[in-house]
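Excluded from the complex is one protein chain; the other protein chains are retained at their positions.
Letters A and B name the chains as they come in the text, with residue numbers starting at 1 for each one.
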Amino acid sequence: MRIKASLGSKVFDGVNMGLLILFALATIIPFIYVIAGSFATQKELLTKGFILFPTEFSLDAYRYIFSTGTLMRSLGVTIYITVVGTLINIFMTCLMAYPLARRDMDFRKPVMLMIIFTMLFSGGMIPTFLVVKQLGMIDTYWSLLVPGAISAFNLIIIKNFFQQLPESLEESAKIDGCNDLMIFIKIVLPLSMPAIATFSLFYAVGHWNTFFNAILYINDNNKWPIQVLLRQIVILASGGIGDSTAMESEYVTPPEQAVKMAVIVMSTLPILLVYPFLQKHFAKGVLLGSVKG
Amino acid sequence: MGHRNLQLIWRKGRENGMANMQNTLARKNSVSSAGKESTLLKRLVKNRWLYFMLLPGLLYFIIFKYWPMYGVLIAFKDFQPFLGFLESPFVGLKHFNRLFFESNFMTLFMNTLILALYNIIFFFPLPIIISLMLNELRVEFVKRSIQTLIYIPHFMSWVVVVGIAYIFLTTEGGLVNELIDSLGGEKINFLLSNDWFRPLVTFEVIWKETGWGTIIFLAALAGVDPQLYEAAKIDGANRMRQIWHITLPAIKSTIVILLILRLGSFLDTGFEQIFLMLNAMNRDVGEVFDTYVYSVGISQGQYSFSTAVGLFKSIIGLILVLLSNYLAKKFGEEGIY
Partner (left out) sequence: MKKSIVKTAVAVSAVSLFLSACGGNANPTTNSGTNTPKNNNTSTSTPATTQEETPFKLSLMLPSYSPEQMPESSSVLKLLEEKTNTDLSVTWVPSTTYADKLSATVASGELPQALVALTPKASYIVNAVRSGMFWEIGPYLQDYPNLRRMSNIVLNNISIDGKVYGIYRERDLARFGLMMRQDWLDNLQLEEPTNLDELYNVLKEFTYSDPDKNGKDDTIGLAVGMQGSVIAGFKDILVYHGGPNEWEVQDGQLIPAHMTDAYMDTMLFYKKLYDENIINQDFAVVQDGRAVINKGTAGVWIDNMVDGKGIQDNIQKITAEAKITLVNRIAGPAGDRTRAGNGYLGMFMIPKTSVKTEDELKRILTYLDRVSEEDIQNLMKYGVEGSHYTVDGGNYSANEDAKVRAELNDSNQFMVLQDKVVSYGTELEKLAVDKFNDNVEIAIPNPAAGFISETEIEKGTEISKIIADATVKFIMGSIDEEQWDKEVEKWLQSGGSKIMEEFNAEYAKLAQ
C-alpha cells in the first residue's frame, strides 16, 4: 500500500510539473521574442516578423534610448518615487488595516463601508486634481506619493490576512503587557511578511508604472519619471496610435521597431530583478512555531 | 503541539470544513458579545491605540477620496472645465438618457456583460489553480523559476500584447495561420471575426494576468503549516485530498474576498486592450462601455458623459458587492465588511 501511494504521488508530481512548464513556456516565449527583437536590426524585424534569436545582432535600439540625456535622470526619479512611495504605502496601509482586522474595534463596519464606497465611486480626474492643487502639491513629488497612499483594494486584502492570524497570539501578548501598537509592530508585522512582500511588490509596480499622474500633476518635465519617456517612444514607434487629440497628427518618423522592444525590456527588467528577493518571504510555514503552545 | 494534536486539528477541520484549521482550537467567536458589556467610552479608551492607528488612514480617505467626491455629481451637469463645478449648468438625467436611449445600450450592455462573465468563469479560477499547482512542486528551484517567469507578461503593455497577437494570428503570414495552412487547413481570420473576439480577448487576459494573479495566493499559502500535510498523509490521504482539505481551505477566504472585489468592478472591461483589438468586423461584439465612452467623451473633453457612464457601472458594482457579501456571510465566510 505504501508503494502505491508514492507512485500516485509521483505521477501527480510529474503531470503537475509538466503542465506548469508548458504554461511557463507559453508565457515566456513572447518575451523572448521581445528580448531578441530588441537586439535585432530593423531589417530582420521587418522581413521575419517573429524571431527568437537575432541572426544579426545590433545594439542600436539601446544606443538610441541611452542617447536621450534624460534617461538617467528620469530613472532616478522613478527609483526615488518607487522606494519612498512604497514605504509610505506599506506604512499607511498596514497601519490602517490592523485596527480594521481586530474584531473588538467598534467602528469596523462603518469604516469598511466607507472604504469600499471609495473603491466604487470616485470624484474623477479634475476634482482630485483640484484637491491636489489646493494642497500645494502640484509640481512636487508629493503629488505622486501621497494621493495614492492607500489602495482600498490592497487594504482590504491585507486586513484579511491580518484577520487570519490566530488570536491567541494577541491575547498572550496582551497578558504580557503589550499595547496594541506594540502587538502590531512586534507580532503582527513579522508574521505577515508574505503579505507585506506581496503588496510591496504591487505598490512598487504601481509606482514604477506612474505615467499619467506625472504628466497631470507635474509641469516641470525635468521631474518626470521614466515611463513618460518610454511611453513616448513606444507610441512613436507604433505610428502614433493613441494620439487621439490631433486630427492630423504631427508627422514624426517613428524610431525603429527594435526600440519599442528595448523599451519593454527596460521597463520590465528592474521589477524582474526585485521579485526573487521577495520570494524568500513566501517560504512555507512562516507561522510555524508561533502557535505551539 | 504534539503530533496527536495535529491529527485532531486536521480531522476536525476536515469535518467542520472550517477555513483556518490552525484556529480551530484557538478561535473564540465571542468577542463581539463580550465587548458590549463595557460602555462605549470605556472601550474607546481601552482600544485607544487602535484608533490612533486608524487616524492617518481615515484622514487620507477623507482628504483624497471624499473631498473630491462631489465630482460624481458631474454626471448630472454639463461640466465645462473653465466654468468650474458650481457654475456648470445642471442638466439632470440628460446624460443617462443619452446612455440608455440614444446609444446602443443593450448591445453595449450585453457585450460588456458577456466579456465580464467570460472573465470570471475562465480567468478567475486560473490563478488559483496555478498557485495550487505551484504549491505542490517539490523541486524548489523549478518552483522559483516558474514563479518568476509566469508573471512577466503582466509587465507588457497592451500595445505590445496586441502587437504580438497580430504577429501570431494575422492571415498575412501570421504564425498560427501559416501552420494551419501548411497542415492543409484553411486559414482562420481570428482578428477580423465576431466569433473569435471574445475567446481571444479572454485568452489574452489569461496569458497576461494569470501569473501575476498567483502572487496573492502564494502569499496566503505561505502561512500553511507543512506538518498538517504529514498528518494527513499518515491518515492515508492522497495528494488531491490533501489539497482539498488543507491547501484550499487556507486560501478560501482570500478567494472569497477577491471574488467579491472583482464583482465590484464587474462592468469594467479594461479600456486599452479592447480598444486595440476593436475593428470594423468585430465591433458588434466588441464595443463595450469603456470604449464607447472614449469615442464619445474624453477625446472631446466631455467629462460629464463619461462620468455618468462610470456612475452607472459603479452602481451595478455596488449592488453586486452588497449581494455577494451577503451571500458570502450566509455561507459562513468573513466577507469584506
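Definition applied: a residue touches a chain if its C-beta (ideal position, glycine included) is under 8 Å from a C-beta of that chain, and two chains touch if they have at least 3 such contacts.
This is a predicted model, so every value here is computed, not measured.
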{"item": "Full-complex contact with the absent chain, from B:Arg43, B:Arg241 or B:Arg283", "value": "B:Arg283"}
{"item": "Listed residues A:Ala26, A:Ile51 or A:Met125, member touching the removed chain", "value": "A:Met125"}
{"item": "Listed residues A:Ala26, A:Leu189 or A:Leu272, member touching the removed chain", "value": "A:Leu189"}
{"item": "Full-complex contact with the absent chain, from B:Tyr166, B:Phe203 or B:Phe271", "value": "B:Tyr166"}
{"item": "Residues from chain A at the interface with the omitted partner, ascending", "value": "41-43, 46-47, 67-80, 83-84, 87, 125-126, 129-130, 133, 138-139, 189-190, 212, 215-216, 219-223, 228-233, 235-236, 238-254"}
{"item": "Residue ranges of chain B at the interface with the undisplayed chain", "value": "80-84, 102-103, 166, 170-172, 189, 191-192, 276, 279-281, 283, 292, 295-296, 298-303"}
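The definition used in the following text is that only the chains that are shown with their structure count from here on.
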{"item": "Complex interface listing, chain A residues touching chain B", "value": "5, 8-9, 12-13, 16-17, 19-21, 23-24, 26-28, 30-31, 33-34, 49-50, 92-93, 95-96, 98-100, 102-109, 111-128, 130-131, 135, 146-147, 149-150, 153, 155-157, 160-161, 163-164, 166-168, 179-181, 184, 194-195, 197-198, 201-202, 205, 234-235, 238, 241-242, 244-245, 260, 264, 267-268, 271-272, 275-276, 279, 281-288, 291-293"}
{"item": "Residue ranges of chain B in contact with chain A within the complex", "value": "1, 20, 22-23, 26-28, 31-32, 35, 40, 43-44, 47, 49-54, 56-58, 60-61, 63-72, 74, 79, 81, 85, 130, 133-134, 136-139, 142, 144-153, 155-157, 159-161, 163-164, 167-168, 173, 175, 207, 210-211, 215-216, 218-227, 233, 236, 238-240, 253-254, 257-258, 261, 264, 276, 298-299, 303, 307, 310-311, 314, 317-318, 321, 334, 336-337"}
